[in-house]
Structure formats: structure tokens, C-alpha cells
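After this line comes subunit A, so read on.
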Amino acid sequence: MTAVLEVKDLQIGFGGVKAVDGLSFSVHEKEIIAVIGPNGAGKTSAFNCITGFYKPTAGSVTLKGQNITGKRPADIAAAGVTRTFQNLRLFPDLTVLDNVRAGMHLYGGQSWFDAILHTPRFRRSENRYSDEAHHWLDFVGYRGPRGVPIRNLSYGQQKQVEIARALARKADLLLLDEPAAGLNFSEKQVLLSLCRRIRELGTAIVLIEHDMGLVMELSERIVVMNFGREIADGTPAEVKANPAVIEAYLGKDDEEVPSHGDA
Partner candidate 1 sequence: LGTAGCSGGLLGGGGSDDTGSTSGGESGPIKLGMVIPISGSSAPTGEYMKNGATMAVDEINKDGGVNGRQLELLVEDEACDAQQSVAAANKVVSNGAVVSVGGYCSGATLPEIPIFQKAGIPMIIPAANSQDLVNQNAKNVFLINGTGKQQSSAALKFMKKQGYKTVAIVDDNTSYSKDINTETKKQIEEDGSIDVVLSTSVTAGESDYSAVVRDIMQAKPDLVYWTGYYQEGGLIINQLTKAGFQGDIMVADGSVDASLVKIAGGADGVYATMTQTPDTIKGAEDWIANYKDKFGSAPGPYSTQSYDAVRLAAEAIKKAGSTDGDAIIKALEGIDGFQMFSGPLKFTPEHTLSSGGFVILQVKDGKFVLADDLAS
Partner candidate 2 sequence: MAMLEFDDVEVFYGKVQALRGMNLRVDEGEIVALLGNNGAGKTTTLSTASALVRAHAGRVAFNGQDVTRAHPWNVVSAGLIHVPEGRRIFSTLTVLENLQLGGYLVKERGLVAKRIERVYELLPLLAERRTQQGGTLSGGEQQMLAIGRGLVAGPKMLMLDEPSMGLAPLIVNQVMQVISEIRDQGTTVLLVEQNARAALKVTDRAYVIDGGATTIEGSARDLMADSRIIDAYLGA
């Protein structure tokens, strides 16, 4: 299997704090990988380095053999990475459909010239944009209204739209930052199957998640971070049994771990 993403010795610091401190891991095609770790371990910062929102102070990020370290977010997106955000980042005044269309920006298909003249090319591409927007909303199982501004949606609905927007990008690699936060049990089940269907599309997934049930059930491999470093990397079973992980993250008393899958 070829590596879709290779992260090597990644580092980023803020003032004195080293948020990410020499992180390395790789993701292979069609893999689903979870990144877990205590709050403030540097998970989101690592995502930000990979997607260009932070410029790593050291280390490298390689996407399908192409070095994307330190590039602009837009270029990295064009190279084939897409993401969601921990604190939703949708376009609040734009409609649900338009938000999803944002993910299709790289499809192109029309120039401003086409737009001014309303050429057939323009009409064709606009129809495609609309059709696919509906398709992706259907794909994530979104049931809410589609022609209204995002700010009218509840938190959970917005999370779905954000995933639909990311999917519309059709990237090789999808980074999800706590996709299950704010979802209840049945909604998490939907998310679970959604992730599997995404993998079937040929997209590798890296997700940050605190819901252990979901993580254990979904991921092939788990990377555990603490203080910016990797403290474990292995299959769910390996990680679950790793004393360092229990100490830092899961807690000793298994009974007390609130998760949905272990009951």
C-alpha cells in the first residue's frame, strides 16, 4: 500500500509551548486512522500544520510523494487534502447548498467570461454544481432545509453540512476534527457508516475524536498523542491495552469511561 500522507518530525510551537513536538505518522490509501490524546495534546495543531494553517517550524508533510510542507492552505487543498474544523467554520450567511458548492470550487468548468455571457458551458457547470450539492447532502444523510442560510441550522445540522462540503472536494485525504462532538448515540451510528462509505469512495480519513467507542469501532489504526508527541501507534486493541495511554488518556477505571460502544 502506498502512503497517502507522510508526516515526519513535525514541530510547531507558540511562545514557550511546543504544541506539536516531533510527530511522525503515515496514512495509507483507504485507511481510517484516529488521532486521540488529552485536551491540549496538539492534535488540532497537527491538523493545522498539515493543512497549511500553521507553518510548521520543523519536519515535513508529504502527500502522495509531493512535499506540501508550509504551503498555503489553498494549495494544499488543491493538492488533495480536505478538512473540517473543530469549531465549525461554515459560511453563516450563505445557503446550505452554496456552502456545499464551496467544496466544488476546484472543479472549475467556467470562467468569468462564461459567466458574463451565460454560455452553455456556464449553464452546464452550474447545473453540475447544484446536482452534486444535493448529492452530497443526500450522501451525508442531511434532512434539513437546503435553501436557507446556515445560521438557521442547529449545531448538529451544521456539522453534517460541513462534512458534505468537505466531501464535495473529493480529496484523497479527509481530516475530520471531532466529527462526533455534539452528536447523540444514533447520530453517531449514522456518522460511523458515513465514514465507511467515504472510505469506499477511495478517500483516506484521519479523525480526531474523543469518543472511544466510535474510535475503536471505526479506525484501523490509532495514533495517541500527548504533549505534542506520539506516545502510541497501533491497532485499537493494542492502544486500549497500552498502559501509557490508559494513564494519560483513558483513565484506569474502565467502568468510568463514558463511551457508547462498550456497554
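Everything that follows uses one rule, which is that a residue touches a chain if its C-beta (ideal position, glycine included) is under 8 Å from a C-beta of that chain, and two chains touch if they have at least 3 such contacts; residues count from 1.
As a selection rule, all candidates are chains of the complex that A comes from, given by their letters.
Being a predicted model, the structure only gives us computed values, none of them experimental.
Which option touches subunit A in the complex, given 1 or 2? Just the number is fine.
Candidate touching the shown chain: 2.
Touching candidate 2 in the complex: which residues of subunit A?
14, 37-41, 43-45, 86-88, 144, 152-157, 159, 178, 181-187, 189, 210, 212-213, 249-251, 256-261, 263
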